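Reading through the structure tokens given below for one structure.
In this view, the complex is presented without one of its protein chains, the others remaining in place.
A and B are the chain letters, set down in written order, and residue numbers restart from 1 in every chain.
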Amino acid sequence: MIHDLLYIIYYEMRETLDQAFTWLTPLLFFIIVVCLFPLACGPDPVLLTKMAPGIIWVAALLSIIISIGNLFRTDSEEGFLDLILLSHYPLSLLVFCKTISHWLTHCLPLVLISPLLGFLLHLSFQKECALVVTLLLGTPVLSLMGSIGAALTVGIRRHGLLLPILIMPFYIPVLIVGSATILAEAESVSGYYAMMGAFMLLSMAFAPFLTGAALRIGVTQ
Amino acid sequence: MRIIAGFIEPQDGSILWKDTCIFKNLGIFQQQIQYMGHQNGIKHHLTLYENCQLSSMLVKNKPSPSIINKVLEQTGLSSFKHIKARQLSEGQRRRFVLARLLLNPAPFWILDEPLSSLDSDGQHLFYGILNQHLSHHGIAVIATHQNCEVSHPMKTIYLGLPYDT
Partner (left out) sequence: MIFWMSQKFLSPKAFYTTTTHFLPWIITGVVLCLSYGLIAGLFIAPADYQQGDGFRIIYVHVPSAFTAMAIYFVMASSAILVLVWRIKIAAICMSSSAAIGASFTFLALITGSIWGKPMWGTWWVWDARLTSVLILLFLYLGFIALQSVIKETQHKDRAASVIALAGAINLPIIHYSVVWWNTLHQGATISKLDTPSIDPSMLYPLLSMIVGFMLFYLLILLLRMRNQILLREIKTEWVKEVLL
């Protein structure tokens, strides 16, 4: 069974990595958004250091919410979604596999490039480490909760920016805790990490079921 | 057809499989069906062979490579085995769906316009596969505009205008 699921994740990833366009553009979007802030707010290093965690987190949020909207798009167009629904594997498990593949192809590059962006925004080394860890813990939550929104909007054509509007309020707690962790002092920081970890585990436990339910509701055509 | 397959819930009435409403335990019912709709359910970025593997994996079926090869040969697709599905024609993709029907046996087939996009060879192939399925005590519900040439007992329901002559 694990072997099958790993294969499914592998095939999903191949789909994304097949065309560089699919995984590269969210990454470039992330980088560009981060670079817009010094242009907009001035290059003062003190200001940028203070704002850096927030900027990088918000940019990551925007990039992920845009890329997760396409989670079920090709499956829906190819009629593959029917096969997923008819599968002998539980729907939540398959959805979880898709989300894992999304995280590996869309979120992991963001996490890997964030130290470079932190450096551009004059973050200290210690805070850069914190940045990477919080993104590592936080981006799965963003993927998982975004998948619920993706499942809800799967049948709707031309829904535009509906998905970001729906899901952004749910991202706010993760955003708050994530950026606060980076700014926190060393003594209290373990508590913040615990909270991030809690978010991640909670969303891993509940989001796939909600996404599965939303998928069944959304597949009506 | 999608209601029969359990994708959509009916506004009125119920669907019974072996005397129980399918929505009482949808998983069990859906494990016994094969659905062929307007779309092919084929992953365009994978080869035909990989698509066969993937569709079998989803139903926890583990056909050996020889079986997959045999099925692809039977549907006339063996020369396209390792070609990505996006490079195939619509007729070839439709034949893949027939291959999938052969590869993953299920007692109940729900087929929505199965003959569309198939040339006369493909249609011949389809009837062969269908008859084979029916001989092995399978059932099928088919929605089609054409007359069905099946050598097994069948019940036909005409859907149309109430005052059709």
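The working rule: contacts are C-beta pairs under 8 Å (C-beta built on N, C-alpha and C of every residue); 3 or more make two chains touch, one makes a residue touch a chain.
The structure presented is a predicted model; accordingly, all values stated were derived computationally and were not measured.
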item	value
Contact partner of the left-out chain, one of A:120, A:162 or A:204	A:162
Contacting the left-out chain in the complete assembly, out of A:6, A:116, A:194 or A:217	A:217
Given A:112, A:172 or A:201, the one touching the chain that is not displayed	A:172
Contact footprint on subunit A, counting only the chain that is left out	148, 152, 155-156, 159, 162, 165-166, 168-170, 172-173, 176-177, 180, 210, 213-214, 217-218, 220
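Everything below uses one rule, namely that only the chains that are shown with their structure count from here on.
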item	value
Averaged-CA centre spacing for the pair subunit B and subunit A, given as whole angstrom	36
Interfacial residue positions of subunit A with respect to subunit B in the complex	1, 4, 7-8, 11, 14-15, 18, 74, 77-80, 82-90, 94, 219-220
Residue ranges of subunit B in contact with subunit A within the complex	5, 7-8, 27, 30-31, 33, 35, 37-46, 50, 53-55, 57-60
